[in-house]
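Missing here is one protein chain; the remaining ones are kept as they sit in the complex.
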Amino acid sequence: MRILDGKGVTKYFGGLAAVDDVDFHVDQGEVVGLIGPNGAGKTTLFNLISATYAPKPGIIRFKDTNITHKKPYQICRMGIARTFQIVKIFANLPVIENVRVGAFFGESISVSSATATKESLELLEYVGLSEVANTPARDLTLANQKRLEVARALATKPELLLLDELMAGLNQTEVAEAMQLITSIRDKGITIVMIEHVMKAIMNVCDRIIVLHHGKKIAEGTPQEITHSEKVIEVYLGEDHAGSE
Amino acid sequence: MLVTFLDVVIGGLLLGGIFALIAVGLSLQYGVARVLNIAHGEFILLGAMSTWWLHTVHGVNPLVSLAITGPATFIIGFLIHRTLFQRLRSTSASTGAFEGRSMLAAFGLLFIIQNVVILIWGADIKSYSYYAFPVNLGGAVFGANRLVIFGFAVAIGLIFYLFLARTRQGKAIRAAAQDTATAGLMGINIKWVLALCFGFGAMMAGLAGSLLSMTISLNSAMGLKYTIIAVIVVVLGGMGSIPGSFIGGFILGLVGSIVSYYLDSLLQLAAYYGLFMILLLVRPAGILGKK
Partner (left out) sequence: MNSIPFISKRALVPGFIILILLILLAAAPSYSSAYFVILMGDVFMYIILTVSWTIFSGPTGYISLATAAFFGIGVYASAVAGNEFPLLVVIGLGGLASFGIALLVGFLTLRLKGIYFAIFTFGLVTLIETFLRWWELNISHTIGRVVVYVDNTTVYYVMFIILVVLMLTAFIIRHSRFGLALQSIGEHEEAAAHIGINVTVVKTIAFAISAFFMGAAGAVMATRWTYIEPSIAFNPLYSFIPVLMAIFGGMGQLYGPVIGATIFTYLKEKLITEIPELYMVIFGVVMVIAILYLPDGLVGIVQKLWTRIRGGKRAHT
């Protein structure tokens, strides 16, 4: 089933098209990778889906509902959650409170305080942050802050999770752990779209890859197809797809 | 009717001249130095009171007093920035934090300056008359002093424009207005330039106050209204655009004149606010704004 699709999605900033007439779709249960050189429009596309901006022109639909002009909180409650390229945690709040906010507000049905706490503790356990539940979020390492963001996003009970460069700044071990987390989330039944530069992760985890360049979609296909696509290789001239950061 | 038209339009331009001057001043302070100086009006008060004192006590021609109040308010503004706001800048974690803190610090300055003025000159209302004879422009009558103010305001604006366009310091200011961080990396002494901007901003206010003192009666609470107007004009003209503030000042002056003529002068502020709100909701970047 198509969980997300976009038609003619475009966004201009001044005279520059950050995203230029992009058609895309995501099927339920998939892990889709979104790649492209810096400035290709990947994060902007996420911002369009999560309603930070509205596409102009273009239409985005989530499970057959037009979400083009909705507000961010509505998008979240409908079942789309995201993380951010630069981590946006609630720095001065304890780790568990960060997650509880998601549990409280992420859905249209409200939960009791006790339920929110229970769910949050379970999520912290799931991402491996149980020990630091009461630490202020700003005191966490970057890798842990990213996990916190994931936990917070999961607290909103999403059907679709947008991960923006989850692995940026992580070392080899942390990358491997992140990859495990992603597959684990996928196994829970959550559809994932991930922006990444770490090619190892993309190739191993994704079912399908969309490639953006200068705001346009230049390729789409399985990891195999993408690595053999001349267009993509050209765009990534000099980039070794078998390696990682 | 031509007379009504002239009355309203010229009246609007005369009003706008002062608005343009104080708005350019605030634009320098907020647009470049990123200080939302809500004490701006108090520098107007300072200039006005100084000129009143120089004129009524020492017989100095108000227009000549500009040569005193201008540099004086410049120096005060420069020093305040160099000490207070510079320190806030270096101790703030982010631009947002700096803007908030400096606005509050300016709030404190508002009360300091206003009450120092009261301490020095007392809280009673003051006024004097200068060049108050009427001038007839095509049937519409205006006090000569208002025309003089307009002339001076425009002249100061033009001189400053030339300063920005032609001199090295001016170019440094324009660079800093575009991108403060990069300007600093290009060898421009940012601390100096920002303090300069703040000082010039204060000077504009001081000069405006000196000019204003020729036409209106002065009370210690007069500054607030002008600060609000300056802020609205800066938003109207586009945050960070100095020419925008200049033009915006005249536009607001015209609006004020129209409202005053057809409705009531007490409703001017409401009209400015209405315009402000519409602008913020429709085009926050303002007329010439870049952000």
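Chains here go by letter, A and B, matching the order in which they are written, and residues are numbered from 1 within each.
In the analysis below, contacts are C-beta pairs under 8 Å (C-beta built on N, C-alpha and C of every residue); 3 or more make two chains touch, one makes a residue touch a chain.
On a predicted model such as this, the values are computed, not experimentally measured, just so you know.
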Legend entry - Visible chains in contact with the missing one: A, B
Legend entry - Sole contact to the chain not displayed, among A:Glu107, A:Glu122 or A:Glu177: A:Glu107
Legend entry - Missing-chain contacts mapped onto chain B: 36, 38, 84, 87-88, 91, 96, 99-101, 103-105, 107-112, 114-116, 118-119, 224-225, 227-228, 231-232, 235, 264, 266-270, 273, 276-277, 280-281, 284
Inset, instruction - Would you write out the residues of chain A that touch the absent chain, in ascending order? - result: 50, 52, 71-73, 75-77, 81-82, 84, 88-94, 97, 100-102, 104-107, 113-114, 116-117, 134-136, 139, 152-153, 155-156
